[in-house]
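Apart from one protein chain that is not included, each protein chain of the complex appears where it belongs.
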Amino acid sequence: MLHVGINGFGTIGKRVADAVRAQPDMTVAGVSKRTPNFEATIAHDRGYDLYAAGEDGRAPFDTAGLHTEGTVHDLVAASDVVVDTTPGGIGAKNADLYADYDTPAIFQGGEDPDVAEMSFNARANYESALNADTARVVSCNTTGLSRLFAPLRERYGIEKARVTLVRRGGDPGQTSRGPINDTLPDPVEIPSHHGPDVQTVFPDIDVDTMGMKVPTTQMHTHSVNVTLESTPSATAVRELLTAESRLFLIPETLGIDGAGKLKEYTRDAGRPRGDVWENCIWAESVTVEDNDLYLFQAIHQEADVVPENIDAVRALSGRTPDAARSISRTDEALGIGRGLVQHGGSTARRTADD
Amino acid sequence: MLHVGINGFGTIGKRVADAVRAQPDMTVAGVSKRTPNFEATIAHDRGYDLYAAGEDGRAPFDTAGLHTEGTVHDLVAASDVVVDTTPGGIGAKNADLYADYDTPAIFQGGEDPDVAEMSFNARANYESALNADTARVVSCNTTGLSRLFAPLRERYGIEKARVTLVRRGGDPGQTSRGPINDTLPDPVEIPSHHGPDVQTVFPDIDVDTMGMKVPTTQMHTHSVNVTLESTPSATAVRELLTAESRLFLIPETLGIDGAGKLKEYTRDAGRPRGDVWENCIWAESVTVEDNDLYLFQAIHQEADVVPENIDAVRALSGRTPDAARSISRTDEALGIGRGLVQHGGSTARRTADD
Amino acid sequence: MLHVGINGFGTIGKRVADAVRAQPDMTVAGVSKRTPNFEATIAHDRGYDLYAAGEDGRAPFDTAGLHTEGTVHDLVAASDVVVDTTPGGIGAKNADLYADYDTPAIFQGGEDPDVAEMSFNARANYESALNADTARVVSCNTTGLSRLFAPLRERYGIEKARVTLVRRGGDPGQTSRGPINDTLPDPVEIPSHHGPDVQTVFPDIDVDTMGMKVPTTQMHTHSVNVTLESTPSATAVRELLTAESRLFLIPETLGIDGAGKLKEYTRDAGRPRGDVWENCIWAESVTVEDNDLYLFQAIHQEADVVPENIDAVRALSGRTPDAARSISRTDEALGIGRGLVQHGGSTARRTADD
Partner (left out) sequence: MLHVGINGFGTIGKRVADAVRAQPDMTVAGVSKRTPNFEATIAHDRGYDLYAAGEDGRAPFDTAGLHTEGTVHDLVAASDVVVDTTPGGIGAKNADLYADYDTPAIFQGGEDPDVAEMSFNARANYESALNADTARVVSCNTTGLSRLFAPLRERYGIEKARVTLVRRGGDPGQTSRGPINDTLPDPVEIPSHHGPDVQTVFPDIDVDTMGMKVPTTQMHTHSVNVTLESTPSATAVRELLTAESRLFLIPETLGIDGAGKLKEYTRDAGRPRGDVWENCIWAESVTVEDNDLYLFQAIHQEADVVPENIDAVRALSGRTPDAARSISRTDEALGIGRGLVQHGGSTARRTADD
């Protein structure tokens, strides 16, 4: 049983904690929190051991009547692996602490690549992280692109990829973030950092990315063009992608036109927090012209990296050498690939789970 | 065991169906749907008997590979009580059908008051609906106001109430609704229809309402002023309201500034779909100046009428003569008053449920 | 000819500068700017003398090829009156500078009331500012309320006022401000600061205010309730308000449902920047029940204080002792009350301008 500490119990951290708890081979060593807000209450209600992370230590939690087990140092000491889910840039400041305790550590995509030995995506390079001291799970957008590129590259070869990432301005609770009524080229510079970030996972893929920011909170949406080295039919591509457990091909018949109905569907389906761990690809958008593949996909920025963090924990622990086995255990424990009607091949999968 | 049919499996209907299923004394006779979209898939996955409601009958569902048990007529015939959750104005057209089958029917607040014998709010007038043939559960906003006014009127007397209702433009999946960047007086006429609608529940309350519409999807927000017939302290009012099971007084310490964090909290807490069945009142907003009470409350338009529909089913059936007993069973089955940290008196309640 | 310096050439400052230039008895002594962005370019194109306000002095402007006349000290020295239109809280820091140069100064409503000798609204208390060294033009919302309350108080007496202010989250260019999809009680505390701020103008008016923030950029919208000391008809109130030059009663026939169409109308009408200097009151919303008056008004946060600043300049200069004369000159020069079709009495006014 791996004891996993989660440093930071916010948007990503609380989801990683619940995902760790759902695994048969892991347990939550504890979680840290800076302020005793509603998420601290949730940690308490879940029965997670709570550790104080703020400059004022345990005092604010005492005042709020919330018991803490200690501070972040104690949490690191109690953990076999730490998942750092602090805000972007803070992870790097924590790196020495993890090294001091000789605790393997996983960072998030908000950190620079050099925070860790390698940048991680389970489908792409699980084996490279085996027994590593540190790994960085790439960002939600890079994760979404890596999952898509991996099977395309293997099957067809990728000559060139061009992606426009239309990003949500903030998460649902981030009320101080904008924009309110604007579409911002963000960054204005081309390529955006997403392309180089994909190359930390796939150094050989030639990819140019352009970023925008819009006034939504639910998901990112990518318009993807991949120039392939062969010319498959759109049907063949749909079948290839449908076979990937972390890609969800939205069937046209569901009548889902955007992130709103998509997340309503996953809330209806009983997903915790309505989370969508899979890339969501509109099946009818998958188009091939000559060797140019086009499609739209939506990425749930709060959720898609969660299973990747679980796999990264297994890889660093060295106990599960095989990527497919880790992915399969993670998916089974979380319910990935279950409960959502897939395009085409989906019926069988759904039946199997009924 | 009451067999409850739900005519319409959209935003309200699917929630009512799940709530019926959660009750010990009810079962879902079946649900109807016009088109085989993602919600039809959910009905199937939940194991609800599906009945075709559209003009094309069962054919579109056959095409989509979704089994139906029959049409709406068959559903009504199979039901002890029908809950009509069709879009506003359609319910009235269905009234004759329910009468033909002599099936007691519950309508929603989108219908005119004369669609049914009485307008219903569990806290306010449960007994008036006992053994009625028809009842109309008042709208989400009117439900929210009725729940608030009931204890205030009983304890302090209400001289006059004035409410501004800042309404969400559309639900999360209603992508064709606006406005995008505007605050609309809606209606421009004063009072809005909400005041007279409250008076279908409390004929003696003098209430003036003003409505606006804004570009949000999550909750309505009310700024409430009630001129009382006595002058309690704000603390006393908070205690009075905290004791009501369907009012949630948000403690200041949770750091919840709006609907975004509020619904993140309820999603974190594991509520199905993140639903908030309770009125959400900011505890620190509760203010009394002389005999004027002021407060802010948020209303989850998709969810707050759900427990009211359950209580209305019980009232029409006549099997549970006591309002408090019905409310308590509904709350217990759904988990209302559980899992959320209440202002002040909340700890005890939470502890009891731990 | 009064030489008016404008310290800060942002949202308010650039409008005040243009308004000063439009007056027959004033001229722009110069404007200050911290960074050579698009607004600095506009200052240059308008021919305003530009003064550097930032910590780096004139250097950034030199780099950008924009000529500056000096720094803010030079601007203050060159001005008969300074209008401080720096961001909220900065004005107070500039107060000593203006005093050092013995230059009368006008501050904005983002400053605390004690920044100046008095809080100013032209319609309410022009005379109190005559020959003062400093005055503070109250905020856009307070200006909007003061203009409305002044005639109501004079004609009918005000027993009590209750206002809910639904505020835009940010101005059109403020892309880092939110919220994106939320209605925030803001502040949660009641009353909001707006009520006390109105009382800096009308100490005898009993007013309670509640504030909210929503994801729009165009205008604030107020739902207003005024309990009067008499019981006029709605028609009488409409006539009273229509006679006020800085109140625009939107006729129902124009088909204007919110700020979007309202500002489209003023852009169509040729207003500079589409500015709406007047309170915009929906004529059909004006309702009287017993002695309770209700109405909706929209306030253009970027513009309504502009004519007030002009009048404040005249008051401080002491050259125009009469409020009505200053207001009339300001209105005439800017075109207030021209070009917009008023409810009822409007035809005559429009005809006069044709």
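Chains: A, B and C, in written order; residue numbering restarts at 1 for each.
Definition applied: a residue touches a chain if its C-beta (ideal position, glycine included) is under 8 Å from a C-beta of that chain, and two chains touch if they have at least 3 such contacts.
Here the structure is a predicted model, which is why all the values come from computation and not from measurement.
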Touch with the missing chain holds, among B:A43, B:L75, B:V138 or B:L184, for B:L184
Among the options A:T35, A:T71, A:S223 or A:S328, the absent chain makes contact with A:S223
Among listed residues A:T27, A:T63, A:N131 or A:T183, the absent chain is touched only by A:T183
Listed in rising order, the chain C residues that touch the chain left out are 14, 35-39, 41-42, 45, 64-65, 172-175, 180-181, 217-218, 253-258, 260-261, 263-265, 267-270, 272-274, 339, 341, 347, 350, 354
Absent-chain interface residues of chain A come out as 162, 164, 166, 168, 179, 181-186, 188-191, 208, 210, 212, 214-219, 221, 223, 225, 252, 257-260, 282, 284-285, 287, 289, 292, 294-296, 298
Interface residues of chain B toward the undisplayed chain are 169-170, 172, 174-182, 184, 215-217
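As a convention for this text, only the chains that are shown with their structure count from here on.
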CA centroids of chain A and chain B: separation to the nearest Å works out as 35
The distance between the C-alpha centres of chain A and chain C, rounded to whole Å, is 47
Contacts with two or more other chains occur in chain C at residues 168, 179, 181-182, 184, 215-217
